[in-house]
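Note that one protein chain is taken out, while the other chains of the complex remain in position.
And then chain A:
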């Protein structure tokens, strides 16, 4: 062991209260008293480590000093990632510092030019909450949280990704809180206070787990700090100042049951600070000795008011070393180097000592993998993700990789400057193309000088650089409001209509989802009500179905924007409830309740969602009009159009129920005994349907137009950006749908007619196997969902079938499920959203139904891939998958679960979730989303270090380098060139040095291919 006291590390003789070594080991920070303020100094580590550097005048010793704290700084702590430094002081503030990249070295003005601030660290956040001196701060593993404790008796947990948000204030201590430590696996945080207690808090709910008081009962007097520490394996928590038999100790608290049976004894005065070595060690294997595997152990340094330092190994009963008289005053803080062999100690006397151990003395440190294995075996979770610091020690084997890394670093460096719209100067100091020198020459002439009202001179200073502060890239992480605001307009504008609940219990994004059994039960009374009088809903407007189910086919937002108005204005007297078809769901609910109040009899028509109101809505007397209409319905029934049994279909089918009942009564035409029936649109005199708002396109249908001679025809009118066309059809039109390419209508007698965008008939009428339920168009694709729950999709341009009379039996089987939403992608893939929250698409190539979304999917809820999200676009990925799955605020849930799910489980679920997303996007042939999820998945694999899967992906994307005839490899996937995707992946892979071999391989082969 070597001991060194670098005298140049000082605060001009003022006390140094805290020391912390940067995770990359190149610098360390000290905090303490400055001249008349608090002081934080960042020092270069290499002059401490190497004598040559210490003697070399060109090697800077002090890198930066910050005098911004108004009063003494009690604690400085680097974030685990090394990006930030947090300092807390007697001014009640916590300041978070970040290195400014755009400014080069500078001097502190007036300091004679000697104290160059080699690095610029600037305060990016000031955290104000404590009402007293801040005594200790601590970053959680992963840097998700920052904890601070204060003499105001509280511990505050700050959201480290969203300063200055406070996540929790832990109250419970009745004395000054003087020390904090996080459990290395992130489950707990412990605090020690002057109230003679040590408290352990859960991070899950920020509640008290336990309060330990016994070892502190005898504690008298006070120490300035009580810095406790948790062992890196998580097994032991060691307190500062405790007493045993009137001797000062450091109490060892076992995680298992919070037992307090052991302590570190020997110091003559109170223990102020305990710090565990970040490494776990195992015995050095000596040549010749039996290689029996020894138990791994931890190493702990204890500093005391008695000015001595002791270093302990948990496998030894006595201290490894005790150094007396190291300082003139109490030891205040200890920090280990990340490699576990060095230790910096600071003292109230204003000096710092460095101790250098050898591996022979401490043992062999376990690798991070071994350490994480210990965590995993003990807690089923590990936080040991390869850190940047370790990566930087890895050897870069490939020049490409090196270049890439350099480029990245350059980008990182240029990034902030470049972002600042050019006015921010980089080190060279160029403002708008002018060098700083030029500016200075003309500054006096150029600067704007005005006179204030009272005649004083006022100069507008010239801004020569903006600050690159505040770039905690939290923009995405605030995804809860963000996605809400995104999803809001999007859903309301275009998918709003399609999400109209045919089944009120269907979970829709706007209303809290209810268990699906509830609505099923709830709808029963409606059916009963209907069956009792069998008349009241004869006016069933039926327009909901066409409009609901046809408009949403397009993915572009705003499509169905104002169809609501057009529909309302065009509504004929026979369709009273039309108004409720297209407004956004929230508006709609409101409107419905209005409708209910005003016209209770129409309650059922508007697919009311509150079951208790349904019976009340039973009309006591029937308006004449309704009777007539009912008669009409019955008449139609007699014409032999099969009606379906409504009972299988809850609420949504209430409008059909009278017809169904009459059908039962008449027992005329229960022609299709299929157990599955879907709602059918009833006949209407006229209706209008907006296909899109941009370009404005709508379809008008007028039935029973008297054409003279007793002939009745139906007229179909289509208007598109002012151009109109008209055509007539013989039968009544039940429903219509349109896209930019085609317009199709379903008529009575199961006829489906398709017209081109200009009104030319494209096909002779198609005879559907059973009456139409839903008609839908996207591009050249026409989808018909029949009442007998069969689905067909045709490509009318190619005149080919895409999906042939596929039954929905398999997906609607059992229970009271209905189709709540249908979607036809631009590639002609039909997607059925069901009332139970599941969504299936039919893959024509597989000829099978694929589950693409499940609202109750626990994977989605446990998956946490925030770290892999790209900083910018993130949630902006839209497409069929996004529409089908809705935009539930999963990230919020993820955030909440960050530490509550064991890491392994979380990894697995995240992988599974991401994989299913990639597969679903692929099946939906949504290239944009496929790319998005694939990149996300790859990024996650890279971050978490899953090599095999990553390799498999790369292999598939790369394909055979040498063309072979036997190869089955497709060069494209959903319209994307696989090798282009791989090129996009490479930078992602390059981020983890662990994968440099893979990176090299792919890079080389791509180059090879390019050269060919």
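Structural remarks
As a working rule, a contact is a pair of C-beta atoms (placed from the backbone, for glycine too) under 8 Å apart; a residue touches a chain by one contact, two chains touch by 3 or more; residues count from 1.
FYI, contacts and distances are computed from a predicted model.
With the options "Anti-silencing function 1B histone chaperone", "Pyruvate dehydrogenase E1 component subunit alpha", "histidine kinase" or "Glutathione S-transferase kappa 1" in hand, the undepicted chain maps to the protein name "Anti-silencing function 1B histone chaperone" (source: UniProt). For the chain missing from the display, the contacting residue among A:141, A:319, A:738 or A:828 is A:319, taking the whole complex into account. Which of A:452, A:706 or A:968 touches the hidden chain is settled by the complete complex: it is A:452.
Of A:166, A:208 or A:462, it is A:462 that touches the chain left out of the display.
When the full complex is taken into account, the listed residue touching the unshown chain is A:122, out of A:122, A:202 or A:685.
Of the options A:166, A:208 or A:443, the residue whose C-beta touches the omitted chain is A:443. One chain of the complex is left out; on chain A, the residues touching it are 1-8, 12, 35-37, 47, 51, 54-55, 57, 61-62, 65, 67-70, 93, 95, 103, 106, 108-115, 122-123, 126, 318-323, 357, 361, 424, 439-440, 443-444, 447, 452, 456-467, 469.
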